[in-house]
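Yeah, one chain of the complex is gone here, protein chain that is, but the others are all in their spots.
Lettered A, B and C in written order, each chain numbered from 1.
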Amino acid sequence: MEASVATRTAPQILPGKVGVWWFLASEIMVFGGLISSYIVARLASSGWSAEAAHLSVPIASLNTLVLLTSSMTMVLAFGAVGRGDRRGVRTFLLCTILLGLTFLGIKAYEYSSELRAGFMPVTSPFWNFYYTMTGLHALHVLAGVITNLSLFVAARRGLRNAHRVELAGLYWHFVDVVWIFLFPLLYLT
Amino acid sequence: MMRWLPENVSSFGGDIDAILSLIYSATLAWFFLTLGAILLFLFLYRRREGRGATYIRGDKLSEAVWILIPAVIVLVLDLWIDFRGADAWAKVKGRVPSSDLRVEVTGKQFNWEIRYPGPDGKLGTADDLQLDNELHVPVNQVVRVTLKSKDVIHSFFLPNLRLKQDILPGREVEAWFQATKPGRYEMPCSELCGFGHSGMKGWLHVHPADEYQQWVRERWPSSRQGEGSKGS
Amino acid sequence: MTLERAHPNYVTVWVWLVVLMIAAVLVSYLPLAKSAVVFLIFVIAAVKALLVALNYMHLKFEGPVLWAIAVVPVLLVVGLTLLLFPDFVFHHH
Partner (left out) sequence: MAESAVAAGAGEVVHVHPEELGFWRTYVFSTDHKMIGKQYLFLGLFMAVVGGLLAYAIRWQLAFPDTEVPGWGFVGPEDYNALVTMHGTTMVFFVAMPILLGAFGNFLIPLMIGARDMAFPRLNRLSFWTLLGGSLVLLSSFFVPGGAASAGWTGYAPLSARPIYTGVNWGLNLWLLAHAIEFASFLMGGVNFLTTVMIMRAPGMTFFRLPILIWQLLTAAVVFLLSVGPLIAGAIMLLMDRIAGTSFFVPEGGGDPLLWQHLFWFFGHPEVYVVLLPAVGLAAEALPVFCRKPLFGYRWIIYSTLTTAILSFIVWAHHMFVSGMDPRLAMPFSFTTILISVPFAIMVFAMIATLWGGSIRFTTPMLFAVGFLSMFIVGGLTGIFNGSAPANIHVHATYFVVGHFHYTLLSGVLFGGLAGIYFWFPKMFGRMLNETLGKIHFWLTLITFNATFFPMHLLGLGGMMRRIANPMQYEFLQPLQPLNVFITVSAIGLLLAQLPFLINLVWSLAAGRPAEANPWEAATLEWSAPSPPPHGNWGEAIPVVYRGPYEYSPPEVAQDWLPQDRALAARPG
């Protein structure tokens, strides 16, 4: 890409990286607002643990494993960018995409079994929060999958936009970190 | 400006009005000082031939004191307002004084439902009385009000008593007042509660002691002694 | 453009993350007081999040500005949560 209008001094830091971190800061506040509300609502009333017990810890653990692994493949793709290894970039991006889709698939299975068991989003405050929080998270995963897909396609033509793998990675790891907190908040307590 | 306030007829209204007056005096003084300075400087330093501007950056502490010292004065006034305010707040909202006189006010789209406990002093019993938009209390007595809502948020507002309290559905909010002057005072809702919000209002009737007894006797003819002991 | 630099072993970090995840699941079945379990689980979650942020998001190698961008919102969320306690948690007890 030719940058026809650009600054003349070499910045210390990629603009994209600063931009993405600011974006993540605002995302922390969005999920933070939800998690804050969940924590105070949960502590204010009783009986949520019994409802949380209806969730499947094994499935969620598997899903956590999938997402953690996808984070690793994502960062390995970034490592491959550093080595100039185009094939590696494509392989690891593809792994990340597939793992992301696996996560969504497992999540969909989980939703359907919960819905079949009669736990609707409107059932109780716990289920309000459960569906809203995991739903918003799943949308973020979906957005990450789409981003990675576009990078995967772009990497076919070379590594000129490869710095974007790092930026997409920051976002992908953030989505992972959110899940790291959602998992104990919703399933384990 | 303070004369625009509605007549105060509550025991704590004076405290609130005093805070309002205190803030009014402080802010009025600052208003004249700052606006006066602006107008004076605009006049004195208007562009004139043969006179340039003075080069002062105001970054040095010796120059910046001209803005920092007034800021310290602002801080002192702030603290003063806060400390005076804390007492008034504690009196009005902090703790509700004990009283035998209780009523329950339930806001609903678009009425106040007032429940009186009746002679037994307990709500939820057979001798409860419910009136729409009519709150009858004796003068000079502490009245505890339990506020509830059936639907959305309403706000229980008595301009003459300097009492305002939002009502959250799902919670009970306690408020109190002590009216100091008999009369009939308007009791609007001051939180947007739907299309009928404008015009949602009731009346607070503050009765002299004997008139209140009269009212109680008319409402609960069977048990006048029980209630009579409360009124005293 | 991205300079080759010493980076952490990403696979080792992953192993740690998986170990911690399993630990969290096991802790949730421990016969401890509820509050102790919750405390342990969230300590583990915080460690996992820190591992990801430091290694995968490379905060280890970033300057104070990016650190501030990452940490300030977390502090704000903690502050918001604590300030909500009086109205919700204490209110019902």
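The working rule: a contact is a pair of C-beta atoms (placed from the backbone, for glycine too) under 8 Å apart; a residue touches a chain by one contact, two chains touch by 3 or more.
Quick caveat: nothing in here was measured; it's all calculated off a predicted structure.
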| item | value |
| --- | --- |
| Which displayed chains the unshown chain touches | A, B, C |
| Omitted-chain contact residue, chosen from B:G124, B:G199 or B:P221 | B:G199 |
| Residues in subunit A touching the chain absent from view | 1-16, 18-19, 22-23, 25-34, 36-37, 40-41, 44-45, 121-122, 124-125, 128-129, 131-132, 136, 160-161, 163 |
| Absent chain, residues of subunit B that touch it | 1-2, 4-6, 15-16, 19-20, 23-24, 26-27, 30-31, 34-35, 37-38, 41-42, 45-48, 51-59, 63-64, 66-68, 70-71, 74-75, 78, 81-82, 85-86, 88-89, 92-94, 109, 151-153, 155, 157, 159-160, 162-171, 173, 185-186, 188-199, 201 |
| Touch residues of subunit C, complete complex, unshown partner | 1, 65, 72-73, 76, 79-80, 83-84, 86-88, 90-91 |
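The criterion applied here is as follows: only the chains that are shown with their structure count from here on.
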| item | value |
| --- | --- |
| Chain contact topology (line, ring, star, complete or other) | other |
| Chain-chain pair with the highest tally of contacting C-beta pairs | A-C |
| Where subunit B and subunit C are represented by their mean Cα positions, the distance between them in whole Å | 45 |
| Subunit C residues counted as touching two or more neighbouring chains | 91 |
| For the subunit C and subunit A complex, residues of the former touching the latter | 1-5, 7, 10-11, 13-14, 17-18, 21-22, 24-25, 27-28, 34, 37-38, 41-42, 44-45, 48-49, 52-53, 55-57, 63, 65-66, 69-70, 72-74, 76-77, 80-81, 84-85, 87-89, 91-92 |
| Subunit A residues touching subunit C - in the complex, by the definition given at the top | 12-13, 17-18, 21-22, 24-26, 28-29, 32-33, 35-37, 39-41, 43-45, 49, 57, 61, 64-65, 68-69, 71-72, 74-76, 78-79, 81-83, 162-163, 166, 169-170, 173-174, 176-177, 180-181, 183-184, 188-189 |
